[in-house]
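Every protein chain except one is present and positioned as in the full complex.
== subunit A ==
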């Protein structure tokens, strides 16, 4: 894709499942110019694929990003344990760092909920795929009631979760819970994660239960529909598949089917967080 003068020079750090799809999505962006894909294993599928697409690649990790930079935006699609070091290294370069690992270091941004604030921040965190799917709906609900308890259970297909995701389940739970607390003002939050071995692989699914005192059903339904519409603007496969608004209890489930690109349909988790990342990068100037 020919980049015009207005385009932002970006780098992807990490060449796992997330990094590979990010590469594809950035490739299609009119506003982003992918200048480097940095992994750690020269033979990894992610680096080979990026090279095949004509992008410049390196197995030199963060060091290579620093040497090749500065970049307008760097996406961190590595591992929660490595992220703090990446931020420390990139901070002095003036780069905007968009963190796709579940850490709580950057400013938490969920498009449609608080993305208007993203341009002001040089270090953005995207919570988790489950957070990106749940928070727009939970935020919409919490505009109309005061939740006393929120529970979120995400189920991803086995094939949609790479090694870092699997190592980071604790951080995923902690980061997602913290973000839900922040966005809804609810202290009692529980997050659980399932990986499904079913074949064919099921779509990414996030089930939410909100307990709250009194509320009116109609405005909640309207706000949820509007929130879902807003998410679909950048993740077309996002859908509210069930919604029950009962006295004291709201249960909703969303499913995300990956659409377009090379992602298999079950990888909706990767699709939604990467779509959010690219959207925020495009808006970062």
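Convention: contacts are C-beta pairs under 8 Å (C-beta built on N, C-alpha and C of every residue); 3 or more make two chains touch, one makes a residue touch a chain; residues count from 1.
Keep in mind that, in the parts below, contacts and distances are computed from a predicted model.
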- Note on the structure: Answering from "Solute-binding protein family 5 domain-containing protein", "Inactive transglutaminase family protein", "ABC-type glycerol-3-phosphate transport system permease component" or "4-hydroxy-2-oxovalerate aldolase": the UniProt protein name of the missing subunit is "4-hydroxy-2-oxovalerate aldolase"
- Query: Of A:20, A:220 or A:253, which one is in contact with the hidden chain?
  - Reply: A:253
- By the document's definition of touch, the residue of A:116, A:163 or A:216 touching the omitted chain is A:163
- Task: Considering the whole complex rather than only what is displayed, give the residues of subunit A touching the chain that is not shown.
- Result: 149, 151, 153, 155, 158, 163, 166-167, 169-170, 173-174, 190, 192-199, 202, 205, 207, 209, 211, 241-242, 251, 253
